[in-house]
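Missing here is one protein chain; the remaining ones are kept as they sit in the complex.
Letters A, B and C name the chains as they come in the text, with residue numbers starting at 1 for each one.
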């Protein structure tokens, strides 16, 4: 199944905005979009959660893979604008310790870190 | 519960287009719209079903009341653009014998009858 | 494929809407023809409205249970309620050939759903009304496969 992912560009990062649900049925589609961008040379990725209502561990798995790949390539992955109930899932998974999560897109700019 | 009803005017009739579902939970709301129009002097009513997906007997009841009221007042009620499965319900209820049902809005003009 | 779908509810008119969206999901998941889904939702609107209007007067904890089951060649709707004993299959049919003047307002709901169903069974047991409506999914003449996809919107 597909997933709609809007893309925007800030000064030095590519912002991905997955829309709706990121679950076991479309995590693969999301994975190939993310890995294509990294493969294409993107080094600073921001995943903006403001249009995402649902994520399951299948979706989180993709983010961990991307974080690992970007770390190896000296890049960075930042997540922002998560709804509370989604942030809670990242917290109990310990993902908040290994992938930076910021309140807003602005706060995720490298300069502000 | 409310119902959205679009209204359009042809040369000599008022067209009502109920939208979505006309069921037991909003038939009263539809009834007051229809009866207000008749009370306000409308004599030629067309109910266009093209935007209606669902009707139950509670909705058909309103149409029978309107047909009776308009007949008494020397007016007319015509129904048009019904989906097949809805038309079938009107047929087995015998409503197609007492309220004219036409294919399209054009065919429901008084001149074409 | 989902074969069975069951909901228990304390009847309210507003529940009919939620229920109908669930039945639509069930129908879509099974690629059922849209007219069949309409028949099920029509029956649910008529039956729940009837229970609310006529069936639960003075009943303490009114309950309706709805089951939609996809059998190998039929779509089966069952409602079970703890309202007053009432056999819908015993209700006299309205005269649908009468002219407008002699048509009463109402009295159509049961006629419609009984006409559409291929089989209707009623029983009263354990203080509950149980009504089952079966809608065949196989083409009657050919006896062939399901008609599910044929009319799929």
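One rule holds for everything that comes next: a contact is a pair of C-beta atoms (placed from the backbone, for glycine too) under 8 Å apart; a residue touches a chain by one contact, two chains touch by 3 or more.
None of the values given here were measured: they were computed from a predicted structure.
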Quick one: which shown chains sit in contact with the chain that's not drawn? A, C
Where chain C meets the left-out chain, the residues are 1-10, 12, 14-15, 18-19, 21-22, 25-26, 28-29
Residue positions on chain A contacting the omitted chain are 1, 21, 23-25, 54, 56-58, 60-61, 64-65, 67-68, 71, 84-86, 88-89, 92-94, 97-98
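Heads up, the rule we're going with is that only the chains that are shown with their structure count from here on.
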Counting C-beta pairs in contact, pick out the pair of chains that comes out on top. B-C
Suppose each chain is reduced to the average of its Cα coordinates; what separation in Å results between chain A and chain C? 46
Rounded Å distance between chain B and chain C, as computed from the means of their C-alpha atoms: 25
